[in-house]
Structures are given as C-alpha cells and as structure tokens.
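This structure is in structure tokens; I'll ask about it shortly.
Yeah, one chain of the complex is gone here, protein chain that is, but the others are all in their spots.
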Amino acid sequence: MEENRNINETVPVKKQRSLWDEAWRRFKKNKTAMGGLIYLSILVVVAISTTVIDWVTKNQVYKQYIIKQDLLHRLKGPSAQHIFGQDEFGRDIFLRMLWGTRYSLFMGALAIIFALIIGGFLGALAGYYGKRVDAVIMRAMDILLAIPSMLLATAIVAALGTSLVNVLIAIGIAYIPTFARTVRASVLTVKDRDFIEAARAIGCDDSEIIFKYIVMNALAPIIVQATLGLAGAILSIAGLSFLGLGIQPPTPEWGAMLSNARTYIRDAWHVTVMPGLGIMLTILSLNLMGDGLRDALDPKLKN
Amino acid sequence: MYKFVLKRLLQLIPVIIGVTFIVFFIMNLAPGDPAAIILGDQATAEALAMKREELGLNDPLLVRYFNYMKNLLRGDMGTSYKNNIPVWNQVIDRLPNTAILAVAGIFIALLFGIPIGILSAKKQYSLLDNISMVAALIGVSMPNFWSGLLLVMLFSLTLGWLPSQGMGSGGVIPVLRSIILPSLTLGINSMAMVARMTRSSMLEVIRQDYISTAQAKGLNDHVITTQHMLRNALIPIITAVGLQFGHLLGGAMLAETVFSWPGLGRLMVDSIKSRDIPMVLGCVVFMATMFSIVNLIVDIVYAFVDPRIKSMYKKGN
Partner (left out) sequence: MSELLLDIKDLSIIYSTEDGVVRALNKANLQLHKGESLGLVGETGAGKTTLARGIMRLIPNPPGKITNGEIIYEGKDLLKLKDKEMRQLRGRKISMIFQDPMTSLNPVMTAGDQIREVILTHDPGLSKKEGRKKAEDMLEMVGINASRYDDYPHQFSGGMKQRVVIAIALACNPTLLIADEPTTALDVTIQAQVLEMIHDLKEKNNTAMLLITHDLGVVAQNCDRVAIIYAGEIVEYGTLRQVYKNILHPYTEGLFGSVPSLDTTSKRLNAIDGMMPDPTQLPKGCKFADRCKFAEKRCLENEPELIERADGHKVRCFRYEQEG
C-alpha cells in the first residue's frame, strides 16, 4: 500500500520536471525573451549591489551622490562625466536611476508576491471547493475588479497615506482579483483530471491535494500572470509617484523623478526622457519575458 | 433580448453597492479627523464635536454607509471639505471631460489597433508584422504619463502644432485641437494592446477548420478575411476593449495631470492632496460605475456578435 502511494505521487512530479525542462529549452530558443531575461538580471544585480553599497557605506554614497544637490550644474545635458545629464538640482540622473532600480523592482515584486499569496489562496479555495465558497469569493473579486486597478490603488493610498508600505499594500490589493481568477481557472482545469482522482482515491487530504497537485500543475499560468503583473505593478508604482502619491522626492524613484521633470520640460529634455526610458525598458523586458514564458509553457498557443 | 439587458442591469446593482461599500470602507480608514480638516487648526473642541455630530461621524460605519447610499440615490454625495460645494455637482461637471477623453482614446485604439493587428496576422513573420509587433510591444510598455510628456515635447514645444495644457474653448476646433494629445496619450497603450490582441486572435482563427471550408468554397481573400476571420476574431477583442476602458479610466488620472485636463481624474488627485474625502469618494464611485456600465454594454454587444451567447439568453438562461 505504502509503495503504491509513492508510485502515484511521483507520476505528476516526474511529468512536471520534464515539462519544465522542455519549457526552458523552448524559452532559451526565444531570443527576445532571453534578451528580456538578461536585461532584468542586470537590473536585479544593480538593485542588489546599490542596496549593498548603501548598507556597507552607511548611506554615505547615497548622501554624497544621489541626493546631494549641485545647484551650479542644474539641468546640464549629458556629458562624458554625467552620461544621462544632471537634473534640476544638478544630481547625476544615471546614478539616480541606478539607485532607483530597487524601488521599481523590489516593491513591484513584493506587491505581486503579496497579491499572489492572497489572491492565489482565495482562487484555490474558490476553485477547489466550488459552490458557495466559490460564489462568495468570486463575487467579491468581481466587485474589486469593477474598480480599475490604478484607481483602486490610488484610493487606498489616498486613505492610508503615502508611505512605501502603503503603496505596496495598495498595489498588492489591486492585483488580488487577477491572481484569484488565474488560479481559480487553473484549478478548475486540473481539478477533474485523473491524477487528482487517483490522489483522492489513495486518501490524500484536501490541503495535500491542493498544494501538491493542483498548485504544482497550475504553476505555468501563474508564472506568466506574475511576470505580466509585475510589469503592471511597476507601472502603477511609477504612476503613483508621478502623481505625488507614491514614493516622495528626493528618493530617486523613476516615476518621482519624472514628476519633477515636468516642470523643466521646456529647458531640459534629458530630465524627462531618461527616467521614462528606464521604466519603459524594464516593462518591455518583462513583457518580452512574459510572452516568451507563455509560448514556452503552453506551446499550443504558439503559432 | 430585453430580458437579458434587464437582467444584466439588475446585476449591476449589487456590483455598484459592493464597489461603493469597498471604497467607502477604504476611505474611512483615512487617518485624521474630517471635522478638523473642515474647520482648520484653530477650531475649539466643542466646535469640532458639533461638526462631528453634524457629519454623522459618531454613528457606526454601516449606519453611515447606509445614510451615504440613501443620499446618493437622491444625487447627494455630501459637500466638499475644501469649498463647501456639493460633490455631486462638481463631479457631474467634470464627468463629460473625462468621458470624452476615454471615448476618444478607445476610438484611436480601435481605429489603428484593429487594422494593424489584421495586417500583421495576415502577413505573419513578414517585415511589416515584425515592425508593427515591436512597435506594439513598445507601445504596451510605455508609461502613459511619459508618452504624454514626449508628445508634448514633440508636438507642442518643438513643432508648436498643438496646445500642451488645458481644454480649448470657443468653438469645436480649439476643443478638438486640445483633445488630440491627451486622448492619444491615453490611447497609445490600448492601441498597442488591441493590435496585439487582434493579431493573436486572428492567428487563432486563421487555423480554424471553418477557414479551410471557406477557402475550399473558392471565396476570395477579402471575403474570407472580413466575413469569416474578422467576425470571429472580434469576439475576444470586444472583451479586451471593455477591460481597456477601465485601464483608460485609471490612466486618465495621469494623462489629465500631464495635460492639466479638467476631468475627474485630476479632480481626484487634487482632492487626495487636500484630503477632501467626500470628493475622492465621489470620483471613485462615479468612475467605477462608469466602468461597470461600459462592461455591461460590452456584454450586450458581445451577445449580438456571438450567436452562441445570444441563443443562450433567448432560452432564458
């Protein structure tokens, strides 16, 4: 009996592994998606190393180069010394963008993880138990979805006040319904497959089935959704900061940098163009990766 | 069909109640005493207490929500903390400006997005396809406030063709001129999204057996594209457009801020900054309701395009 059970359990897992290998093989072939992945990896390295630098130097570098003003060289265009030029307070835009990477990347990721955990949990519950549980959860999600996500995030920040954590929560909440829906849909498609029946037949309990089988098998659409959701979350963070409702200056968040730049749009193009380019390239690489992942994980969809 | 529309209208009610409740609840989390915001720092303790009683702030949350909804049905959303003008009037004033922007944005998105998507799908992997899909991907990836600023730099500051701020007045032409850049700003993301959706939807349809049937009938390419492919490909696009409208309403806050456009979005941002809670509440409730109504319209259009859905409703399901 014990032996039988082990055999049954290894079947989907083994299938899973080759599926991931296969997906990775397809993903590697996709040059644009790989480009996105490489660009993002560089960003992650930048975000981590700037954080480490700040930690090691006890914010000395940060104070000296990132927020210290140099009013004599306000709005100076790109030069060999300052490749992206200087902003309205004479600070180096390139360095500020490097230091700003962490806000977009880490806060976006945290918001998505928050949304994924709560939304995923709700979606799994709804999909697995169905009936009343499903109805209640999904109606609540419908209502949340009836509020455009940027609007919902703004409203939450408006109520809670503008702080890093509140922005994070606001954006996280706004993405809960998306993940709840994705997970629920995937759960519904795998729920009635034979190996779930088999797991039930050999006496796995509900939570074991949900996590070991359903979540594992629903992972592909979740990964794709999370990648695309991260792009959306980064855009929302930048948007909130641009409106002055997110991360506040002088913190070098990309959207906040653009918010200041607006005032000087007549005098200095680079102050507007550079931070925006940074956001765009990040979103672009996430979208490329998302597309690539979708094609790799679901080859049926590929043309 | 009437039954279906009526049913969908009725379904709208719980959604709107839910939305208002969530927003009302969130807004009540706001720290700070509204009475203090209205009366200012110099107010005495008694004056504050009286004001609180007047605003009904001493009642439990549910009672206050119930009162809010009761008043809402009479077109009363309270008065602004800032200027004492009824919220309803101010919101209604600004609503058409945002609606115009959103509709123009969607119009631009469909006008360019659908043909680009069709051409790309028909010439899959061609140069045209590659260029438009790269462009679409960039379009999806641009933060709209940034593309707005770039448009201003190009068309207002450099070329001097179009105004960069506010809404034109005195005739149709100035208004139209002033609407081009904000609606383009708002529409770029959606345009790119629609182009991508149209392409993938068309590619999906192109492989269907009924397209082979149509080809085997000896129909020419144009008829196959319009009568057989597009009509089927449009079905998922319609849903996407409904969702894009919500995206647009969220984006309106940003675009309106860039262009100082006197719409709901900007009103909301300004109200948040001055902690004018009833006003924020009013803006969110209105925009969310607008979004729900658009989705209702999308559902109805959907049913007209897809006979499978239509007959489902005819059966009274």
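Chains: A and B, in written order; residue numbering restarts at 1 for each.
By definition in this document, a residue touches a chain if its C-beta (ideal position, glycine included) is under 8 Å from a C-beta of that chain, and two chains touch if they have at least 3 such contacts.
Everything numeric in this text was worked out from a predicted model, so none of it was measured.
Visitor: What are the shown chains that the left-out chain touches?
Guide: So, spelled out: the chain left out of view touches B.
Visitor: With the full complex in mind, choose from B:I180, B:A214 or B:I300 the residue touching the hidden chain.
Guide: That would be B:A214, which touches the missing chain.
Visitor: Over the whole complex, note the residues of subunit B touching the chain we left out.
Guide: Missing-chain contacts on subunit B: residues 125, 208-210, 212-220, 223, 227-228, 231-232, 235, 305-308, 311.
Quick note on the criterion: only the chains that are shown with their structure count from here on.
Visitor: Enumerate the contact residues on subunit A facing subunit B in the complex.
Guide: Subunit A residues touching subunit B: 139-140, 142-144, 146-151, 154-161, 231, 235, 238-239, 242-245, 255, 258, 261-262, 265-266, 269, 272-273, 276, 279-281, 283-284, 287-288, 291, 303.
Visitor: Please name which positions on subunit B make contact with subunit A in the complex.
Guide: My answer: residues 14-15, 18-19, 22-23, 26-31, 124, 137-138, 140-143, 145-146, 149-150, 152-153, 157, 200, 203, 207, 246-247, 249-251, 253-254, 257-258, 268-269, 272-273, 280, 284, 287-288, 291-292, 295.
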